[in-house]
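Left out: one protein chain. Kept in place: all the others.
And now, chain A:
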């Protein structure tokens, strides 16, 4: 069994708890019937067949005690109005604090453990189980959906069919790990990660009914927890985004992901552009404007599942010898044109180097979230690597209402090295000037013998294995430093070795990621952040640690002792220190270009683009 999953009886839905609310508002019967319908659509059926197996594998863990705030708040719905952090706050509906519960029963920190051990957890079970067990306490109508056993096993996903062709009534659709929906305030479907939006219009209508129902009481719905699913709602302007997830991601993490989806939509249309079409016509079908962008959103969500950069809010750099990276930076500094604001060299989702215009930098450094969106957009749409692309793109963190003009070109041949040059200009007519910049970069790369360095001897892009660290117990890690020089202007970065050994397979990789997500969620829990977690899982032991200098997630073999793990971490930190010039962009290059001639705005306004 790959991950402990809740063993529980009954459905424990939090939905029925909404009932009193409804009773308080007469004339909502129709809405309630819709909710019932939604429940049928979305909520899982009890998995009688799986339950026993799970119970065994969970290692006889005691049922999680209920946090007092939970029983005081039977509604699984958290509202915006709650004071954050207090009892009954939004996140108190999230995973219970396992550390708290387990702590008393455990010896204190071992001698020799780092002194900054904030909270200590030693548990053979992830607290996911507890989270999902929460629902047990009292379902209004227990076992109401029994008899319809869910045959699909967690982990073996139905193979995805071509986009939109998936039958939304099928079990396979329902048992997806995570659904993401985007709808308009009028309840019109805009996007669904799986299946055709059209076929989902009833479901989305119900979601909207739910959102507006809560809204009518001047509240905002934020999340709903059922026994094995987390629903997160996010309203952004005229758009409503919903995640329905059975992953171990916390509501906060899911909300971040939804924000990312929204930002990607904005990156194509701008916030003002979206607002404007809905101002004109509330029932506008945004899919008309978004047509073709669904797959960009798909690829964003896929990326979030496999690229820790989304989770960490940081960019992964291609490991390169510092002098080589510096000369690439110098090259970007040379290849400038008036109105150029950002120059980025990337390899897939990995950053090679990035330079920024000084005056622009004064305002704002490139945000990692914007860079992810940009690279995702570029990666998903570079149909073939011949040719040069010229397209308006918006960097939502930089300015959600304005466009940059992005010049995108792959350098060399795709059989050679897949380095991509992205230049962002504020001038919509700068194409030829930027094509000139590209020629400078291309020639410069040739002169530097870049293909030799970047192709890593013909085995793909430079990377490293965890064995480079020389800590045998260590299997994998994510390391995000906070202390890069020039930090204020620096792009947050992280480094991580290849997924290899036990994590080479897709399924195991996913499992490790789930563990990282879980630990990250707990470190950054809004209500009770932690600094250190030592987590003994079934197949590995993990350590998550955040200090003012770095954030670290390390995965060890399951037999590692605590002192062995600490030893390995020490070794890892020393190794990173030694290698940091190779692993990170230490001194990001800057340049000055002539200011844009037309208009005071640094970015073109959406209006001007006719959107």
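Going forward, a residue touches a chain if its C-beta (ideal position, glycine included) is under 8 Å from a C-beta of that chain, and two chains touch if they have at least 3 such contacts; residues count from 1.
The criterion applied here is as follows: contacts and distances are computed from a predicted model.
Think of the chain that is not pictured: of "DNA-directed RNA polymerases I and III subunit RPAC2", "Ras-related protein Rab-17", "Queuine tRNA-ribosyltransferase catalytic subunit 1" or "Anaphase-promoting complex subunit 2", UniProt labels it "Ras-related protein Rab-17".
For the chain missing from the display, the contacting residue among A:282, A:358, A:432 or A:452 is A:432, taking the whole complex into account.
Screening A:386, A:447, A:468 or A:504 against the full complex identifies A:386 as the residue touching the chain left out. Taking the complete complex into account, A:269 is the one of A:269, A:300, A:441 or A:566 that touches the chain left out. Those residues of chain A that touch the chain absent from the view are 268-269, 273, 288-293, 295-296, 377-378, 380-381, 383-384, 386-393, 406, 428-429, 431-432, 435, 607-611.
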